[in-house]
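A single protein chain has been omitted from the complex, and every remaining protein chain is retained in its original position.
Showing chain A:
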Amino acid sequence: MLNGTEDEEKWLAEGIAGIQHNAFYMHRALDSNNLREALKYSAQMLSELRTSKLSPHKYYELYMRAFDELKRLELFFKDDSKHGVSVVDLYELVQHAGNILPRLYLLCTVGSIYIKSKEAPAKEVLKDLVEMCRGVQHPIRGLFLRSYLAQISRDKLPDIGSEYEGDADTVMDAVDFVLQNFTEMNKLWVRMQHQGPGGVREKREKERSELQDLVGKNLHVLSQIEGVDLEMYKETVLPRVLEQVVNCKDDLAQYYLMDCIIQVFPDEYHLQTLETLLGACPQLQPTVDVKTVLSRLMDRLSNYAASSADVLPEFLQVEAFSKLSNAIGKVIEAQLDMPAVGAITLYVSLLTFTLRVHPDRLDHVDQVLGACVKKLSNIPKLEDSRAMKQVVALLSAPLEKYNDIVTALTLSNYPRVMDHLDIGTNKLMAMVIIQSIMKNNSCISTADKVEVLFKLIKGLIKDIDGADVDELEEEDFKEEQNSVARLIHMLYNDEPEEMLKIICIVRKHTMVGGPKRLPFTVSSLVFSALRLLRQLQGQEGDIVGEEASMTPNKIFQLLTQIIESLSAVPSPELALRLYLQCAEAANGCDIEHVAYEFFTQAFLLYEEEIADSKAQVTAIHLIIGTLQRMNVFGVENRDTLTHKATGYSARLLKKADQCRAVYACSHLFWVDDQDGIKDGERVLLCLKRALRIANAAQQMANVARGSGGPVSLFVEILNKYIYFFEKGNKQITSSAIQGLIELINTEMQSDSTNPDSVADAFLASTLRYIQFQKQKGGVMGEKFESIKL
């Protein structure tokens, strides 16, 4: 048994055989100039095209065979010396054929000669042909017949400048002819959908799409007619084509033809007829993929705009943007069940269009976004991931175009669009925005913009209701928050006042970020504020007293508040560091009480919040380090603080830590500055105390483990001795150093001491240093001379 395709092959083969058979006799008749026989056999040959059994694809093969034969017949007809019949008579003669299909093929063939002979005006013959072809109502046969008509008439249209151009207005005749043929072909094409056996819709659509170019060819021909100028296109061609497109109510045809119109006619025509063209869009079937059609149109127009700057005024003149925008609105309104992704895709296209055509018109961009917001707000929740992608594309487009987030920030609808993203996408988009800022190194310099920006990225700034926080990967979260922190550094204005506003805004936003975010953002914020402080100092002369809110005091208050927020986290270590930073800044500003206050806060934290011994070690060293650099304090305050610091140092848990903290404290009494405090006695006290602790540590180690403790502690203390010795602390004597070295040597040689290569090396290089200083000579050399190694 044969299946469908094999059957078709068989029928096709039979058809071809039939054509060849009759063509053979036709050729014989042609060779012997026998018109009668030629007509008979050509009609029989063409009868093979009457088959209904072939798919369009196969029918086309058959048609092409017949087409080739008709060309030979045409040559014969043309030469009336061969058959002796005038073309007028011939035109009648072929109409005697009983079957319509062969009759009309022959009529078209003779008709083409008739036009060429110019015995009748081209328009009359064309009109007759296109009218007579109505007799074939079978879709496939009709389409091919009319396509044959289009083919043979192409070069014979009474176009301007054509030899067939008749009296006035013949271009109109040419246009009428092509339009009519187009209309009829389209009707036939559409009808294919509804005729024939039911079911297998897909197959039928596939077959139809194989035939689409036959229909579209007519539009191509129209576009080639010289006489179709803008005026005629606007008044006649386009309205009539669109009328047909709209009225056929067939989605396949509408989609194809709209696209065809867009592709075959010149850009400037589209531009000048936008209203008409777009007016048709909402009238199309709901299933038509209007968005692709419009996208293509906009693509073409944007390319056109890009092609030359000269055409831009045209765009403005016809208000291309507002027309497109209206059209899109109407389409979306009309097609209620258009999925969100479709609508958004349209907006993306429009946005791309306006970005390319009117890059200066931000209001347009905003308008598009606004329309999109409107659409999105009608959708309860955007769940389609493709739609989401389109929204991201929509939001990314302006960023890419302007390479500058600042531009996007002026778009009031931008954040409103972002509101419609789901949480994940929202964050993604926020990251894109931040990355864009980073990449372009853009500086956001006004408070308003900062406000907008933070609204945009609020997905990163705070928890959004309903977000499943646990789901978030720790690492991603860190990256996000680091990005935010980096972003904060990009906000800068030379004008302190504005900068303060910016900081306040950032603070307002970041404070709601919750304990997980604060540690990331607070430090950025603090440093940002500190920068402002320095800025202020730089300009101090100019603004002092001018503006009450701008005093450093105010900023310090702000800083305090910011850092206090960390208590909620809690993150005492970080807070402590920040307090110290602030204290240093206060020192820079020469405001003693503020600096003191910050230290107080730092100590309070140390006392109350920092329990971990390792953290305490770090903290105390930080405190000591900072305190050492402070020069703002009066004696009393300084004493209090140093006393505190040394006190805490001595109360650290591990002896080694105690020891190190205490010798570090020695620096608090010896600041190697012009005006620095130089209290040699207390330095010595500290160092001695450190030595005592080291000794104790050593003994504890002996007792506890039976082995020697940290010799390195002694070496470290030795280094401190040497330092202060060098710096001229009179309390530190060469004999003390000498004694310490001996002590270390003794300790190292004791049995109980474990060999410690690091300590050995440390000691060795320390001794080498002393040696070096001795040999250097000069003042320093003399000083060291007394130390015996």
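FYI, a contact is a pair of C-beta atoms (placed from the backbone, for glycine too) under 8 Å apart; a residue touches a chain by one contact, two chains touch by 3 or more; residues count from 1.
The criterion applied here is as follows: contacts and distances are computed from a predicted model.
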{"item": "Omitted chain, identified by the protein name its UniProt record gives, among \"Vacuolar protein sorting-associated protein 26A isoform X1\", \"Ubiquitin-like-conjugating enzyme ATG10\", \"Sodium/potassium-transporting ATPase subunit beta\" or \"Calcineurin B homologous protein 3\"", "value": "\"Vacuolar protein sorting-associated protein 26A isoform X1\""}
{"item": "Touch with the omitted chain, as defined above, among A:Lys82, A:Arg191, A:Lys462 or A:Lys654", "value": "A:Arg191"}
{"item": "Selected from A:Lys40, A:Lys116 or A:His138 as touching the chain missing from the view", "value": "A:His138"}
{"item": "Candidates A:Ala23, A:Met45 or A:Ile100 - the one touching the absent chain", "value": "A:Ile100"}
{"item": "Contact set of chain A toward the excluded chain (per top definition)", "value": "50, 92, 95-96, 98-101, 103, 131-132, 134-139, 141-142, 187, 191, 195"}
